[in-house]
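For this view, one protein chain was removed and the others were kept in their places.
Let's turn to chain A:
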Amino acid sequence: MIGVVRSELLRLRRRSVLIGWFGLVVVFAVLINFVMFNVVDESGAAPADGPGVSFPSAAALLSPDGIVAGLGAAASFFGVITLAFWALAAASDYSTGLVRILVAAEPRRGRLLMGKWIALALVTALTCVTALVVNVAVAPVAAQAGGFSPDAWGTDLLVVLAEATGHLYLSLLVWGSIGLALATLTRSAGVAIGVGVGYVLLVEAVISAVATDISDWLPGAILTALAQGGNEAVSLAAAASTGALYVVAALGAALFAFRSRDITD
């Protein structure tokens, strides 16, 4: 298994993946902080959520967790980025024809898929740390620009940072697993990313607008709740267990398809 993971990591080291993936994470970490501290009124309630964005209240921003609130607010965006790059990593094996070389060299297809999952999970961990570092660097500046006085920031700072990173990481593993499964099932990065992004930005937004009683339990909302460490609507435990179910279902479907289908690409 170590060889499979190493092999996958070597293929992920290409410049286009690293610049694209980490670059987007940095851009969104910066953007969300400035947008969030600008649109949230220091004296009022949280503004309405936008597609893929869940704004916290002013009280939450002023709390010790406020320094990492951007990670939770843009969790769906980070999720979509993760879904896209996991899908690209899986689908490019089909588009380049590499999958036939890989399977001929390592016929244990389950091991190949799990090795890819582990390698992508390792890179995702690095993107989480990157998002955290950027967020921590940008949040004080953005807060000041937005008129916030985050005096409480710094209390239990290491715990706050570790929890925020851990929660975001768990949610991204679910997003990534869904991307990996979609790409394995469709053998197309375009279709997989289209389905993922279309769902979060369009389908879930529409369903949330017309069926408010279930809106908190839709996949995007659940994974945002997981990234936020739980929220008023969904507890961390409920979000984590639902996320785990998504991972099991996604990997189960991907494993079944990858192991049972012919490699004709």
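Observations
FYI, contacts are C-beta pairs under 8 Å (C-beta built on N, C-alpha and C of every residue); 3 or more make two chains touch, one makes a residue touch a chain; residues count from 1.
Convention: contacts and distances are computed from a predicted model.
Within the choices "Manganese/zinc/iron transport system permease protein", "Probable glycine dehydrogenase (decarboxylating) subunit 1", "ATP-binding cassette domain-containing protein" or "Cytochrome bo(3) ubiquinol oxidase subunit 3", the name that UniProt assigns to the complex's undisplayed chain is "ATP-binding cassette domain-containing protein". Touching the missing chain, out of A:L31, A:A60, A:V103 or A:V129, is residue A:V103.
Residues 3-4, 6-8, 10-11, 13-17, 92, 96-98, 100-108, 262-264 of chain A touch the missing chain (whole complex, contact as defined above).
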